[in-house]
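Excluded from the complex is one protein chain; the other protein chains are retained at their positions.
Naming follows writing order (A and B), and every chain is counted from residue 1.
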Amino acid sequence: MTDVSLLAPQAEVKGRSLWADARRRFLGNTAAVVGLVVLIAITLLSFGQPYLGLRDPADINWDMISAPPDFAQGYYFGTDQNGRDLFVRTLQGGQVSLTVGFIATMVSLVIGTLWGASAGYLGGRVDAVMMRIVDILYSIPFVFLVILLTVVFGRNIELMYLAIGAVSWLDMARIVRGQTVSIRRKEFIEAAHASGVSNWRIITRHIIPNCLGPVVVYMTLTVPAVILTESFISYLGMGVQEPDSSWGTLISEGVKAMEVAPWAVLYPSLVMVVTLLALNFVGDGLRDALDPKDR
Amino acid sequence: MTTPVLQVSDLTTTFWTPEGDVHAVSDVSFHIDRGETLGIVGESGSGKSQIFMSVMGLLARNGRASGSVRVTGEEILGVPLNRLNQVRGARMSMIFQDPMTSLNPYLTVRRQMTEVLMTHRGMNESAAAKAAIDMLDRVQIPEAGRRIGMYPHEFSGGMRQRVMIAMALLCGPELLIADEPTTALDVTVQAQILDLLMQLKRDTGMAIALITHDLGVIAGLADRVMVMYGGRVVEEASARDTFKRPQHPYTEGLLKSMPRLDEHGVKRLETIGGQPPNLQDLPGGCTFHPRCRYAVARCAVERPLLRQTDTGRAKACHLDHLGDVA
Partner (left out) sequence: MSPAPLLSVHDLKVHFDIGRHGLLGGHRHVLKAVDGISFDLRPGETLGLVGESGCGKSTLGRAILRLLPLRGGRTMWLGQDLARLDAERMRGLRREMQIIFQDPLASLNPRMTVGQIIAEPLITHQPNLKTAEVKNRVKAMMAKVGLLPNQINRYPHEFSGGQCQRIGIARAIINEPKLIVCDEPVSALDVSIQAQIVNLLMDLQAEMGLSLIFISHNLAVVRHISHRVMVLYLGKVMEIADRDSLYANPLHPYTQALNSAVPVPDPDIERAKQRLVLTGDLPSPLNPPSGCPFRTRCPKATGICADVMPPLESVGRDHMVACHHAGPISG
């Protein structure tokens, strides 16, 4: 009938999955690919900082206090008011900021997806109770919560991961629930039911894989939001402490010395802005690649 | 000889997609005379709707049409939008499968109908309202005077289709394009709408282009039938000839594969094998040859042109008679 069958009656044809389609579209999007490359570069530099043979971030050079960038001596971003290399400190700050972004996003992904999918799939009373809990958590002022936590437990970085993660899954849960409710009505779910497939398998095999598109997109939006939140908290002085740094603390310190050493606020901000932009480009690219309307 | 209401020549409609250009309509020529009803039949992807989207200037943004479209002799393909707007809505109008696509859900029917009359006819508000109510009466909407103040969603599916027909008729068009007007309706309501169209055709003498996938819908209404496949016209004939003596293997196959309510005794349905054509990857030669039971070697290499076979009928097939090669 078709020539495929004549050429290779036995050979199995490889399918083109929706993910493969999306990957092809994503790779065709220049802005998104550039964003991804930039993101990978910044991540590698930040986490590779201890192994790159750079100065120790705690090293103090008494000859160069608040010095402007000096390429000859390898101070690419200049130094801060304690004579420490700002380039290295920015990379080190990136470790904290990116880790916070990653961990909080993962927490929100796991809790949010399971919570939202369960509420949406089970429906009825269970759904109502689960989503009211989300509403209640929403109504707690976030900064107030962080202040309270730092007052009770003292300042530490793990606590901040926890606080940010605990808040950022709420949006994810709502998104996944909405997706689940619409997917639950699809006929392939009914077909699975009619075949006697168990609820757990329906959630894991049928519902979650079909929610993943918007979830992945939302994840790329959560990471910058979390990084900004961390920076904000650190800027307020409740987050990371010396001698550790994050982009937030660096900017906060830089602002104090802005008039004498503008580079101290300029460069960390620049790195952060570039990272956030890259993340947004990647997010946009993913959204376009995964959008079923494009089909 | 009078000028036809619609004369389409060498119409080709192309859509640009990331996967390459798609020819939805290829070299289509036909005409519709005054007062004539032309049925356009085809499956999904046959290009039957896109012909008239091109005619109405309603193509999606990635679509382009070339060729010539004349409405009562006047070229409208590629003319500026304000010129096109004087033709569409006034001299020709279109109704769709889903009335909600052309009715604004936020405005009352009265507002939508009077607006058309006030812009195209320059009527004042009260005269327009009166004309609109008359038109609703004409499409047999009970209590038109009261119902005209309602919103589209307050009408049932069949009534909504009537409202849309009334709106299309407001300016007394010479041509009504009906794109699957009854596909979304229940069969008893479909019968009502078909009756209405038949009556309007008799009373107003306007020409109708009836686009459908259902041969049954066309049988009662069309004077002539044009069968589309893979973006091309494969057969054109009077309704009677199309149904009684189809000349193209595709038309014949379509008729035979339909289970009929008036047929007794159970026999296996005859089928057309294979799948509908993929416009992005059309077979060479005759587009229909992979599914054609009469296909010969020539069909795979040479595309048959639409040729006259009799007075008033034409087909695009190398064979002279079906059954030559069985």
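As a working rule, contacts are C-beta pairs under 8 Å (C-beta built on N, C-alpha and C of every residue); 3 or more make two chains touch, one makes a residue touch a chain.
Only a predicted model underlies this, so the values are computations on that prediction, with no experimental measurement involved.
Considering the whole complex, the residue from B:5, B:254 or B:279 that touches the absent chain is B:254. Check B:75, B:134 or B:186 against the missing chain and you find that the one touching it is B:186.
The chain not displayed touches subunit B at residues 43-44, 156-159, 186-192, 194-195, 213-220, 222, 239-240, 243-244, 253-255, 257-262, 264, 266, 268-273, 275-276, 278, 291.
Along subunit A, the points of touch with the absent chain fall at residues 2, 4-5, 8-19, 186-188, 190-198, 201, 205-206, 209-210, 295.
As a working rule, only the chains that are shown with their structure count from here on.
Rounded to a whole number, the gap between the C-alpha centres of subunit A and subunit B is 51 angstrom.
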